[in-house]
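A single protein chain has been removed from this complex, and every other one stays in its place.
== subunit A ==
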């Protein structure tokens, strides 16, 4: 009912303020090829345990975040701004 998400901009906030998009996959390069695009658009892991997802702080700072949480315990390991995650991985 009531997990809380540690938004890096707003602090610990109730999850009702957020919208979940799903797996935090990096969008492939334009030339990545059909297989890479098919994987990105359609294939998802469904892990029991650690998972990274995009969450949008819709009713807060309106930033997109990458939330690393455990799908069993719902524990949040980290919560980073998606732009920073992209900057690090790019």
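Criterion: a residue touches a chain if its C-beta (ideal position, glycine included) is under 8 Å from a C-beta of that chain, and two chains touch if they have at least 3 such contacts; residues count from 1.
Everything below uses one rule, namely that contacts and distances are computed from a predicted model.
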item: Options "ABC transporter domain-containing protein", "sn-glycerol-3-phosphate transport system permease protein UgpA", "O-acetylhomoserine sulfhydrylase" or "Sarcosine oxidase subunit alpha family protein": UniProt name of the undisplayed chain; value: "Sarcosine oxidase subunit alpha family protein"
item: Residues of subunit A (touch criterion as defined above) contacting the omitted chain; value: 1-4, 12, 14-15, 19, 21, 27-28, 30, 32, 34, 37, 40-42, 54, 56, 58, 62-64, 72-76, 81-83, 85-87, 90
